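== chain A ==
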Amino acid sequence: MEPLSSYIILSSALLGIGIYGLVSKRNAIRLLFSVELIVNAANINLVAFARYSNPPMITGWNIVFFSIAAAAMEATVGLALILVAFRLNGTIDLRKLNRLRG
Partner candidate 1 sequence: MVDIAFLAISGLIIVSAIFALEVKELIYGAVGLAFSLIGVAGLFILLGADYVAMFQISVYVGAVVVLILFTIMLVRRESGKIVEQEEPSRLGRGGALVAGLVALAMAGAVIMLMPGSVEAPALYQVTLRELGRSLASSYAVPLVILGLLIGATVVGGLTLVKVEREEKSDGATQ
Partner candidate 2 sequence: MTSLILPAPQEIVNLAVRIITSRTFFEVVFFPGFLNVMLSAAFLTWLERKVLARVQLRIGPLYAGPSGILQPIADGVKLMFKQMIFPELADMKLLMLCALGLMLLAFAPAVAIPFGEGLVIANMDVGLVYVFAVMSLFPSVILLIGWGSNSKYPFLGGLRSLFQQVAYEVPMWLSVLGIVMMTGTLNLTKIVEAQQRLWFVIPQILGFAVFFTAALAELERTPFDLPEAESELVMGWMTELTGPAFMLGFLAMYAKLYIMSALITTLFLGGWSGFGFVPQPVWFVLKTFIVASVIIIIRGAFPRVRVDILLRAGWTRLLLLALANIFVTVALIISGLGWVWRI
């Protein structure tokens, strides 16, 4: 087994990639990808800590179940929003979706 720190480094890297996408991408679907990646980074941490705590706990798993379910629901609503935005504006480029700006 690897030490716990390797899992944490991996999940930090995934978090970094997700934040990079959130900051620099303009396509709404890409942003959704980034959010999913960040959620997954958190899930990796939860499961890893559940495995490495002594004695191992099942709590981490349960939280991950809820996290995955909530992320799936969030993606559903997000995609519906993207669909509506595309229907109204003909684009999903977030920089062009600034009709509310005065």
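Inclusion criterion for the candidates: all candidates are chains of the complex that A comes from, given by their letters.
Here is the rule we go by: a residue touches a chain if its C-beta (ideal position, glycine included) is under 8 Å from a C-beta of that chain, and two chains touch if they have at least 3 such contacts; residues count from 1.
Here the structure is a predicted model, which is why all the values come from computation and not from measurement.
One candidate from 1 or 2 touches chain A in this complex, that being 1.
Of all the residues in chain A, the ones that touch candidate 1 in their complex are 1-10, 12-27, 29-30, 32-34, 36-37, 40, 43-44, 47-48, 50-56, 58-59, 61-62, 64-66, 68-73, 75-77, 79-84, 86, 90-93.
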